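A single protein chain has been removed from this complex, and every other one stays in its place.
Chain IDs A and B follow the sequence of writing; residue 1 opens each chain.
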């Protein structure tokens, strides 16, 4: 009984965390689309790519169907509602504040989605490195697709901040925990916690990757 | 007898309309590629993406095979022939005229492909909103891929003209007609007609979407 109710509240907490993270991802797309002066259709599409693009690309690569936004089309309605609300109430001066506030649920999403994607790939019998790669795709390629559609070099590849690297570490933690025989929930939360904590630490320390700029050429 | 011959001529009319629309889509890619000074290979690829990219992406998302251009490879030959003819006979001063003339078959294609894509997704048991989204992808993502390869922000997301919105309305009309028990042909043509008429009306009225530009930021 206790264990059931713990499990229930854990999975409720996880759903809430995933929801908050998805909102953070969607808002990153929404703000980038607004900055690029896209129209309403562009705002919705870019927000949707940022929120759902990573998991969708992972499912295409793993040949999994239905996509989660097909199984639970409420997610798409929620995205539409979020975009409409933002277009009605959000002003440009809210952008920077929103982005700063969204760093934290975004870090939570980085953890949850990389660990979750890694686990899904392991369940599909992928080798360890491929599973970690799938976790990384889940967590980061929504943002990559967002930036490609907005005609920018993807921030995840060019801002010299540890983002995908945190997901990489979290994915390996999940693989290690699964290999060590940990329960699914533990492997998931362990990997997610590691990635999120690394990301939060990097944000707090304002850490920058040493860049590989091997001398000026041109 | 009458009904059969009506059906035959209807489906002939539909084939002709689809052919004209596909040519309009391909020419949009061809002209954009020429403006960006792509070489012959780039012209053919971008024209092909504009013409066939939307339906192909829909089929990847729905996990449908074979693609229609695999089942009927004549379409690919026709595309090659169109590109070669254009490269031989088209001059830059024809571009603006061609684009203006192509607005009308393009509007027909917007209708046919959004309604057709919606119907295909409904037949694959997708929920209503997902089906409409698939119709929208069919009708508009050829142009999106064309613009991404040409290194532009997709016009469908940034020109503040109702394009995807017309497809959205047409898709919902198809969903409504199917839910109301209409015959396949009726649901298809009803949705297509609505989307096309909305697009034609928007073109004639030179209508612009109210833009969401929430104050200058930078």
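One rule holds for everything that comes next: a residue touches a chain if its C-beta (ideal position, glycine included) is under 8 Å from a C-beta of that chain, and two chains touch if they have at least 3 such contacts.
Predicted, not measured: the structure shown is a model, and the values here were computed from it.
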For the full complex, which residue in B:51, B:82, B:115 or B:150 touches the chain that was left out?
B:150
Among the options B:16, B:60 or B:81, the absent chain makes contact with B:60
Contact partner of the left-out chain, one of A:70, A:156, A:177 or A:202
A:156
Determine and list the chain A residues touching the chain excluded from the picture.
60-61, 63, 126-130, 133, 144, 148, 151-154, 156-161, 163-165, 209, 211-218
Residues in chain B touching the chain absent from view:
33-43, 45-46, 56, 60, 63, 65, 67, 69-70, 73, 76-77, 87, 90-96, 148-151
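The rule is simple: only the chains that are shown with their structure count from here on.
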Could you state the distance in Å from the CA-based centre of chain A to that of chain B?
31
